[in-house]
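What follows is one structure encoded as structure tokens, with my remarks underneath.
Every protein chain but one is kept in place in this view of the complex.
The letters A, B and C name the chains in turn, as written, and every chain counts its residues from 1.
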Amino acid sequence: MAGVPKLFAAQLWLADICSPMVPIRKIINDPVYGFITIDHPLVMQVVAHPYYQRLRRIHQMALAHLVYPGAVHTRLHHSLGAYHLMRQALDELRRKGFSITDEEAVAAQLAILLHDVGHGPFSHALEGVLVQQVHHETMGLAIMHRLNRELNGALDMAIAIFTNNYPKRFLHQLISGQLDVDRMDYLTRDSFFTAVSEGVIGYDRIIKMLTVHNGDLMVEEKAIYSIEKFLVARRLMYWQVYLHKTVLGAEMMLVKMVERARLLHKANPACLPLTSIDFLLDAGSQLTEEELLDRFVQLDDADVVAATKAWRTSSDNVLSLLANNLLDRRLYKVKMQAEPFDNTLVKDRQAEIAGQMGISVADAASLAFTGHATNTTYKTDDERISILFKDGAVRDISEVDNALIQKSLAATVGKHYFCWLRTE
Amino acid sequence: MAGVPKLFAAQLWLADICSPMVPIRKIINDPVYGFITIDHPLVMQVVAHPYYQRLRRIHQMALAHLVYPGAVHTRLHHSLGAYHLMRQALDELRRKGFSITDEEAVAAQLAILLHDVGHGPFSHALEGVLVQQVHHETMGLAIMHRLNRELNGALDMAIAIFTNNYPKRFLHQLISGQLDVDRMDYLTRDSFFTAVSEGVIGYDRIIKMLTVHNGDLMVEEKAIYSIEKFLVARRLMYWQVYLHKTVLGAEMMLVKMVERARLLHKANPACLPLTSIDFLLDAGSQLTEEELLDRFVQLDDADVVAATKAWRTSSDNVLSLLANNLLDRRLYKVKMQAEPFDNTLVKDRQAEIAGQMGISVADAASLAFTGHATNTTYKTDDERISILFKDGAVRDISEVDNALIQKSLAATVGKHYFCWLRTE
Amino acid sequence: MAGVPKLFAAQLWLADICSPMVPIRKIINDPVYGFITIDHPLVMQVVAHPYYQRLRRIHQMALAHLVYPGAVHTRLHHSLGAYHLMRQALDELRRKGFSITDEEAVAAQLAILLHDVGHGPFSHALEGVLVQQVHHETMGLAIMHRLNRELNGALDMAIAIFTNNYPKRFLHQLISGQLDVDRMDYLTRDSFFTAVSEGVIGYDRIIKMLTVHNGDLMVEEKAIYSIEKFLVARRLMYWQVYLHKTVLGAEMMLVKMVERARLLHKANPACLPLTSIDFLLDAGSQLTEEELLDRFVQLDDADVVAATKAWRTSSDNVLSLLANNLLDRRLYKVKMQAEPFDNTLVKDRQAEIAGQMGISVADAASLAFTGHATNTTYKTDDERISILFKDGAVRDISEVDNALIQKSLAATVGKHYFCWLRTE
Partner (left out) sequence: MAGVPKLFAAQLWLADICSPMVPIRKIINDPVYGFITIDHPLVMQVVAHPYYQRLRRIHQMALAHLVYPGAVHTRLHHSLGAYHLMRQALDELRRKGFSITDEEAVAAQLAILLHDVGHGPFSHALEGVLVQQVHHETMGLAIMHRLNRELNGALDMAIAIFTNNYPKRFLHQLISGQLDVDRMDYLTRDSFFTAVSEGVIGYDRIIKMLTVHNGDLMVEEKAIYSIEKFLVARRLMYWQVYLHKTVLGAEMMLVKMVERARLLHKANPACLPLTSIDFLLDAGSQLTEEELLDRFVQLDDADVVAATKAWRTSSDNVLSLLANNLLDRRLYKVKMQAEPFDNTLVKDRQAEIAGQMGISVADAASLAFTGHATNTTYKTDDERISILFKDGAVRDISEVDNALIQKSLAATVGKHYFCWLRTE
């Protein structure tokens, strides 16, 4: 990499915008909230950093745009939105008399800005599939630490809050908890860009009802209806959008394609065209952690799209079929149901496809398969939203005895699916 | 390309959705209009075709998202939107008693759906720069003809309308004219996703006031205020968004980078990493028209992003600098003014940069330069919007003597700009 | 009444707009749906009629604007909105192949336009209190019949549909049923004007999923999430808006004021200032049904407001206190709970107020009282929304075994309240 001119320019530019002489304020247009304001030099520096700018090139909703064409917003846009809500939440808590220093406020803002910085290409859709060694949160933390060194420790407090090692634990709960600004932004933003109006939540109302009690973030009693609405909207978004069967089918096609490429690559790297993600296909890669990080911070959706395009012409029929079908939007047929699918159904379908395409039944496993989709961010056991009553009592929303919050909200939200290629 | 399984699957799938037995209707969620409906098998077939699906991977607004992070919507989304407005316009004209057959209506819908199918990567930003041989409209027409052959002539009438060879010329004017549904959609959609609320136009009101007189599309008298608003909104969008100085700077950086790569490639292709757009860098390419088309329909923004990433590490300092700066959003500094810039200013700046970077002054021309930005779709001479008065008179909006529509609306809308790299 | 010129002008004007020569179309701006179109002379005639225009002067949400200042929209606006949704629903059902003649379509539109024409001043808030003799639906039917005579039977079919005496009973179900366009409009419109964004429903999506099976209106299987959202939004609107404790307190103050005025009027009409609603205070009024109707169609909110203003200076301390407090927005204090309130609590409060104000304990009953608020339009027993499954089965939403639709949705939705005047 032509490192010298790059770093040179970067340093000078940051120096430029961070001059203590110039009062800083940048206003960013956002179709969801109107305006997002940045008014602290450190926040500006982090936003301007290549590690953060990379998030411009990662879709927030992976392949959901194949069903909802408006859903092409980015991780950068989402994390800016969550940052905006964090500012509102901090203002609100301060207004209610809870002590938050300016340093803490900036640290909490930085922590939420960076909360997704470890996401790889197509984020959740390829989580654990493309980058197998590390989860995005681990990767994110490694990137934060590296950035922190570059900034001479300016992120110390942000990292402490992010990792829940800061005494005022409500700051962490604003970033990661049942009512965090991450969820509030993604539900709001995703329902906006997909145009699924039923997913709209009253984020502004919820924020106005946030409070802290015994150090924990909770909501005031009168927020009950808004919270119920939030839970219902979230569930609706899961079934109607995140686990929409066509979206699921598209994302599974992406997964099966990468797995197929990895299989071929392991057998014989030379049989595949060169792509920028080849180093990830070799699980036994000898990269050190730092080397992996060096490369990771260059990756984005375009690398996977470019690889897919290269694989269009692979000599492996299965890989080329998957690549072409994905690019041209010929997706799996998908069925979803509460009970597991009968295994013979799958076997029969695989055999049929194998016969039609002249491939082995083992290879046909990429073209007909079953699985179980669960909503990983929606966990029964941590579905704890505490309500602070006027009389000082604290109760979990599920205990609130007014028949408004249903037991069933905590029900498991998984479904079995069966995907197969249409060949007739 | 592994053509066999691909075409095989495609044909079967199309057969599947186009079965005359099944009544067809697909509803697509759109944050701008709510729902977009497809209810004709031929429209469905075209939308499902890889040529059309490719538009998913081309940003409608090129690099405007570097300033307006929400502006990541695609050409596919825009052309679906324009198709939706076409349906409304056709309904409206029919309701007013103008004869439009079902076949004509479908043809007009197909024509608008395909009006942008010839756009290449980053569309207008790289128009004439990346694909030098042909303009996007020529390319689009070539693609339509190819698709028409594949569909056994089903697009004949759509092509006649698109090329203004159809007797009812108001159908063509709905696709390409001062009040076409293309403009109505892009202004509406671009102002929506950039969150520049002042760009909002009353598209629904304008559509309700469309009429036909002596075969030409025009608006009724009472539309005057809405038309004025439309013209003002468009001009505002040009200056505030399309020619925003930072957007201009980003898109010029993209241009300069491609030009630099072409220069290096011509000198010695081997000195550059392989990319999927190399065949475009060689202007004297021996590709036949058909071969060029074969490759063109595979191209999209991801190819250019992937090439940019490959060029990050080019041994050519200028190319790597441009690639890195573009990806990491370290953009040119830009000044805009009505008068041309003094040439010595530019020369001095180039010399300075050449000195700092240790490159030749000629090479520094990519890093400091001037130019003239004009709004190419906003031409004085065709700014003709005809108004049909109640008394049967037809007048151009610029003649309407009520001081509401300004002469100056037709003023030239160009500005001179000066871009240079920040190095200190 | 100066009947002659009035009828004279009306007849001429109607003749004017209904001339068969002029194609009729009127477009009405609506902040909720954009545009509402009227394109049939009979619909135009009904909308232009004084019986319908009266609805301009009746608030849709009675006194809810005391809490939600935007909620000042009118019954006229709501019924126009419901009419708009009816048109969409009819279009959708026709598109799906269900036979609806043009005459039936117009009749269904007229029936929904007129569905609220029998509402009196402050509609539900004074239902049964101000006009004691007749319910608003009976009154509405009487007005429809009178209008029908005036229009020489043009409303015959509309009335048959309204009263469920028309064979295609799904037309009636669109007007009055669990998924009727009345509910869809009022939830949408009321959440819009109150700015309670959580009350938003996906009316357009639900309409697209309407179907008819064995003559009954139902929704397709895939509508399940939208229906759940609809039910949750409705419940939320009840508790957060319609039965908001301050709104309830305001509307109870209106009720208690009218009851107090009636008591005084019965005792001695001369002790009260003359108002235009005096004839309603005398329950034993000797008006014939036709005479009552003659007067009723002149009544609106302004009559009650004017009476309230006249009562500000009543010599009766209780009446003047209620009138002044209502106009100046000094509302009751209100508590709501699941269990009935202890009667001694109320008695004590009445005694206290009686002492402070120097009035009898009996009179203090208007100033401290309890009651039970139920949501009258939300009845457990008719909560039947039928879902038509792809396999042809029909099931009620409450039977759908996917844990998404809760049993508790059918729970009683009543609360006990305690209202009292703040005097310290």
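By our rule, contacts are C-beta pairs under 8 Å (C-beta built on N, C-alpha and C of every residue); 3 or more make two chains touch, one makes a residue touch a chain.
Remember, it's a predicted structure, so these values are computed and weren't measured experimentally.
K.L.:
Just name the one of C:K309, C:K347, C:R384 or C:H416 that touches the chain not displayed here.
P.N.:
C:K309
K.L.:
In the full complex, which of C:Q45, C:Q173 or C:T194 touches the chain missing from this view?
P.N.:
Hidden-chain contact among the options goes to C:T194.
K.L.:
Quickly run down the residues of chain B that touch the omitted chain.
P.N.:
196-198, 200-202, 205, 225-226, 228-229, 232-233, 235-236, 239-240, 338, 402-404, 406, 408, 411
K.L.:
For chain A, which positions touch the chain that isn't shown here?
P.N.:
Per the touch rule, chain A residues meeting the hidden chain are 23, 25, 27, 34-35, 39, 95, 97, 204-205, 208.
K.L.:
For the chain that got dropped from the picture, name the residues of chain C it touches.
P.N.:
Touch with the absent chain occurs at residues 1-2, 5-6, 8-10, 12-13, 16, 28-32, 34, 48, 50, 53, 56-57, 65-66, 68-70, 72-74, 76-77, 80, 192-196, 274, 276, 298, 300-303, 305-306, 309-310, 312-315, 317, 320-321, 324-325, 327-330, 357, 421-424.
Rule of thumb we're sticking to: only the chains that are shown with their structure count from here on.
K.L.:
Centre to centre, by mean C-alpha position, how many angstrom separate chain A and chain C?
P.N.:
Those two chain centres are 45 Å apart.
K.L.:
Indicate the whole-number Å distance between the mean C-alpha point of chain B and the mean C-alpha point of chain C.
P.N.:
50
K.L.:
Multi-chain contacts in chain B: which residues touch at least two other chains?
P.N.:
Each of 34 in chain B touches at least two other chains.
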